[in-house]
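Note that one protein chain of the assembly has been removed; the remaining protein chains are unaltered in position.
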Amino acid sequence: MKQIRIGVIGYGYWGPNLVRNFNDDSRADVAYVCDPQAAMLEKHRTRYKSVKFTSDLDELLLDKELDAVAIATPVDTHYSLAKAALEAGKHVLIEKPLCRTSSQGQELVNIAAERKLVLMVDHTFIYHGPIRLIKKLILQADLGEILFFNSVRVNLGNFQRDVNVLWDLGAHDLAIMDYLIGKRPREVFAIGSAHTDSQLADIAYLTMKFERDLIAHVNASWLSPVKVRQIVIGGTRRMIVFDDNSQVEKVKIYDKGIENMNLNLPTTASQIYSSRIQYRHGDMVAPVYDVTEALRVAVRHFLDCVTTGETPITDGAAGVRVVRMLEQADVSLASGKVTSYAAGNDDV
Amino acid sequence: MKQIRIGVIGYGYWGPNLVRNFNDDSRADVAYVCDPQAAMLEKHRTRYKSVKFTSDLDELLLDKELDAVAIATPVDTHYSLAKAALEAGKHVLIEKPLCRTSSQGQELVNIAAERKLVLMVDHTFIYHGPIRLIKKLILQADLGEILFFNSVRVNLGNFQRDVNVLWDLGAHDLAIMDYLIGKRPREVFAIGSAHTDSQLADIAYLTMKFERDLIAHVNASWLSPVKVRQIVIGGTRRMIVFDDNSQVEKVKIYDKGIENMNLNLPTTASQIYSSRIQYRHGDMVAPVYDVTEALRVAVRHFLDCVTTGETPITDGAAGVRVVRMLEQADVSLASGKVTSYAAGNDDV
Amino acid sequence: MKQIRIGVIGYGYWGPNLVRNFNDDSRADVAYVCDPQAAMLEKHRTRYKSVKFTSDLDELLLDKELDAVAIATPVDTHYSLAKAALEAGKHVLIEKPLCRTSSQGQELVNIAAERKLVLMVDHTFIYHGPIRLIKKLILQADLGEILFFNSVRVNLGNFQRDVNVLWDLGAHDLAIMDYLIGKRPREVFAIGSAHTDSQLADIAYLTMKFERDLIAHVNASWLSPVKVRQIVIGGTRRMIVFDDNSQVEKVKIYDKGIENMNLNLPTTASQIYSSRIQYRHGDMVAPVYDVTEALRVAVRHFLDCVTTGETPITDGAAGVRVVRMLEQADVSLASGKVTSYAAGNDDV
Partner (left out) sequence: MKQIRIGVIGYGYWGPNLVRNFNDDSRADVAYVCDPQAAMLEKHRTRYKSVKFTSDLDELLLDKELDAVAIATPVDTHYSLAKAALEAGKHVLIEKPLCRTSSQGQELVNIAAERKLVLMVDHTFIYHGPIRLIKKLILQADLGEILFFNSVRVNLGNFQRDVNVLWDLGAHDLAIMDYLIGKRPREVFAIGSAHTDSQLADIAYLTMKFERDLIAHVNASWLSPVKVRQIVIGGTRRMIVFDDNSQVEKVKIYDKGIENMNLNLPTTASQIYSSRIQYRHGDMVAPVYDVTEALRVAVRHFLDCVTTGETPITDGAAGVRVVRMLEQADVSLASGKVTSYAAGNDDV
């Protein structure tokens, strides 16, 4: 079987992980690593002796034998790089977030569709065993109706200089939320604070409201002494805690809740004394899940899609939805008001 | 020395704790427990054989030998009970929040001042060893300038039927924040969701912005599978995590931060690659603190104030400040907009 | 119904807990607290106004209306106090360990039997919700055949001056092991170290071997910077971790193991490479359990036994078995050799 020839564009923080995973998959052949920083490339040249390291993007785009590119560069460069790659006929795997505006994103989606190329956004967590397990539990209705989604993603650094903390850390949570909840928010509110001259929020709180009182909240920060990666999802039947910092038992399913959510609550003082809501405190189960590295699964899925023409789970449309929520968050951050989520064509 | 005679009004969840702590302090004599629920009193009658259990409030108010009352009833009854007690010449220790409106609260403050009576709000956490230690660290400038205050107080239940989750759980965080930060917010924003017919928010997110980019956030919920009691405070020099669920080492001081908060950040893509912010990762210290039960310390302080005429740390004015923030939060919850914090006379 | 009149002998660390729990049970009437230390009693006199505090033991023994005594004094006094109480016709609840020698213990068992009095040892953990749950799981054969029992009970202090750390902390583990495993060890080995002039081991490791390769180990120490209360029990089908320091989820059941315990293992180097044992990694379940205070359950059970004549779960015979293992441990500690467990009449 012919190998799929890949070029990795951007060799900063994430690029080496892409190279390692493509290199470990026998279906792929990493032909190029491309980065403007020649020095950074030099020290890695010895590790992968058969890869061509270059600072010349055209070398990749003009190589007719190159099937696909994986883009792991700063967000502001995503749109033009992805567009150039698609127009050169390459399949594209691109880091989150897809790009800076939903209209740019939609344009990329359209180009890929016209040319029948795969456009996959590397929403890596969607390929993480624990998240896939939670999706399965939700599909099986194990949680009942979902009441809330609460995510905390905080640590010290790494301050970005081109995007605020929601575009950096929060994008992960929005991708996960979009995947697990499968609904669009009605309202988006964001508030945050910037402690550096960049004026980019380094602490931000993003709240989204959905129909039927479902509320979602993301706490993202580059200014926390401790690293937290936790998502809590509450349903009428069960609640889930996903703690990605835990070495084992990352998913805990709580058989907990209140017996009757539609409470007819007494209001006089004496009634307040006389009745009691019943809470259900059942067992907790920490199920086993696939522990394969998420990026390895993502890379496999990308190679599958390239081979079969299948639409990726995290396709361009998913990328656009995440970018649209980030745009709305920016509007709210600037205005101090709740904003309505304006769905585009992708949401029909 | 003559003992201070106390009547405890309200014998639901918190009342028994007040009785136990006053009973254990040799300076106090618990003369009465008063509650409309005769049945509840009956089963406790044997435990404290010298206490008079009654459902008749006037019995307390008309007893000339009764020095003080401790009020632990539903919030809606606070104002009228406290007013009646003060007017009957009794010193008052009252559960948080002080009452339902800041104007009611201010009225209670005025009455107490006129009559030279102690009005102390039971903001219990202010008397908790870990919180007092953190206050001391802040006063010593160990944290540098404070950048953020982030609190999570969530658990399953207990749904209240008269107030939303911010008035119930969030009031603790506002009292702690008011004590530790010592500043008034400029802006208040709250958003939440109600999942029962009561239409009272059971999940709420409250964000406050102060001058100089200080941001505070409170996540309060009655709908969480796990109980969390955690406050993170970040300063330019050090950061603190207070985890009240931890059995030991509730306070952790992190010698962490970023070297230069006023970053002149490069903005071109090539610059983004070439420079790096420096993060400081120093030791963590978990200091010892006083482990005395907070309510015991609060009760002692109340007895001190009654004896000496000293103003309590958590006086009526502190109670009014907390109520005013809760009022602003309610306005924001209803309007979906950031609201300005309107300081009253207490904030001069 | 006539209340059962109780005298509590010994009012040091544990005595107040006994008084509180008997006082909270409507079937009991705490008539006396007896302790040689008059001063210690004085400060508690006000808390329980209807209890008679005395330093005169005979006052209790000669009171014909006194039904039972609870003994919470140093171990060396247990035998003579219990004997005197039984001979005065009182039912006896006595702190662990029952006494200093198994022959003394057997004598107490015999006296109680002759006089048809209840003799119950306060092996408190046997009445602890998590332990009762684990017993139930074992009885249901959920664990399969038990392979090992491993307990760690360490903390800083409290150094005892009359017994070594096994008689103090280890006695709990032996009581739990005796209850859960229900078998007698064949061999006992103990090794330890004493770091004070008392020459009493403050760190000790106790290992017991049972038939069919079941091994039990107790690590007991007064010299640990952290407090640990953990028991791990492994069976062929499931394994359990009981962590009493955890605030919630004290019991975790692991569906883990190795597929075939009777492995026919290859021994040549090439075979070592070529085969692989299969491990089973299934879900973990943290079940709900009764959270009632263990001593409250123990006190209720004692009152039940006094009322009905029923034999306590932790009867004198259970107390003797624990003392016998402690005796064997002392022999091993002194000799540096494994000792055989010599079962007495109680083990028929």
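Order of writing sets the chain letters: A, B and C. Residues in each chain are counted from 1.
Keep in mind that, in the parts below, a contact is a pair of C-beta atoms (placed from the backbone, for glycine too) under 8 Å apart; a residue touches a chain by one contact, two chains touch by 3 or more.
Bear in mind that the values here come from a model prediction, so they are computed numbers and not experimental data.
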Contacting the left-out chain in the complete assembly, out of C:Gly170, C:Gly192 or C:Pro287: C:Gly192
Touch criterion as defined above, residue of C:Ser224, C:Ser246 or C:Thr311 at the omitted chain: C:Ser224
Residue touching the undisplayed chain, where the options are C:Arg5, C:Arg27, C:Lys52 or C:Lys256: C:Lys256
Absent chain, residues of chain C that touch it: 12, 36-37, 40, 73-74, 76-77, 147-148, 150, 156-159, 161-162, 187, 189, 191-198, 203, 205, 207, 209, 213-215, 217, 219, 221, 223-226, 232, 234, 239-241, 252, 254, 256-258, 261-267, 269-274, 277, 279, 281, 336-338
Residues in chain B touching the chain absent from view: 249, 281-288
Residues in chain A touching the chain absent from view: 23-24, 26, 46-47, 49-50, 227, 245, 247-248
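In the analysis below, only the chains that are shown with their structure count from here on.
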Farthest chain relative to chain C (centres taken as mean CA coordinates): A
Centre-of-Cα separation between chain C and chain B, whole angstrom: 41
Distance between the centres, which are taken as Cα means, of chain B and chain A, whole angstrom: 37
Where chain A touches two or more other chains, by residue: 281
